[in-house]
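As structure tokens, the structure follows; a few thoughts come after it.
With one protein chain held back, the other chains of the complex are shown just where they sit.
For reference, chains read A and B in written order, and residue numbers begin at 1 within each chain.
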């Protein structure tokens, strides 16, 4: 999924694991809230963690999927489902909102950057590349919500989420256009997305709606 | 999306733009009704305008997508989102129902014909080609409704919509079988779909349901 080859592989891998865990947890907790059984909860974990990247790979016609090429990420989510279900049953899983929001913002930043990069490698126009970045970052959560029979939070929450990813996507394009080194581009994009998201949460920014429009 | 090469390109292009605008507007207005934010509204516009054709391209394994090959259609929808959101905020967007229905019927006719044609080019059996036509015309709206967390109107509205597209699809097959020129086939198919749809609206035709079945 993420071949920013000039990063230190360890840094890349760490962010990758953090982002995947955060996204999967959001799915698992949504399934628990909806009183699903173990299958439903696991599907939601997988959808949230891998849905966006899988949709991107289908749209780009890329195979193998990143979770087939790096099958250890699949095992990670399987293990996470198992562990968190046991902890929930024991009443021992208390995940702080702050920790989740931070990890989720990191995941969003990474997934957007990886989506833009894949689309550029596939020679797509820049506007399409930014769309693919946003799809990669946001549509896992959209699928999670649709599978829960809820209106996707990303569409109606009015807290900037996809919009931050959009900015980070354009930052990636901008960095490429300036011919920065690959790892600088990726870092700048992730910093933009994640930073804006954290600022938005801290200062409670709101997007307008068109209710009386 | 639409390579009826023997049409005058201008006529084809005009219908294409009208249809895309009508479909995108239906998504934008649905998002506004659901009080979504700017991201949700834009996604709905894109889903409604490009969802059916994209699904068709995925099913036929065709790349690039038509909105990548003709990236100006993408910009058209982006501009439409921007303009209509500004107009809505100013309270200046009053789109007549009649105008929307006419444009939507035109779009349906065009998208069905283009779907059938793509599937025939891919050598698929005629029954599959008609299905692909209906999918291209109707599933953008279906995805829009699912993303809004509503039962798709196309499934339960009881006004003939997909059924008109179905007739138009078979008209395409019939014309091909009679060896008509490409532009005549396309025109006959679009006239069938769009004409039936407008008649259905004018005379308020209803499909039966099976409620007491």
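Following the convention adopted for this analysis, a contact is a pair of C-beta atoms (placed from the backbone, for glycine too) under 8 Å apart; a residue touches a chain by one contact, two chains touch by 3 or more.
Since we're looking at a predicted model, the values are computed, not measured.
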item: Listed residues B:15, B:105 or B:162, member touching the removed chain; value: B:162
item: Contact set of chain B toward the excluded chain (per top definition); value: 58-59, 61, 124-125, 127-128, 142, 146, 149-152, 154-158, 161-163, 166, 207-211, 213
item: Residues in chain A touching the chain absent from view; value: 31-32, 34-41, 43-44, 54, 58, 61, 63-65, 68, 71, 74-75, 78, 85, 88-89, 91, 93, 146-149
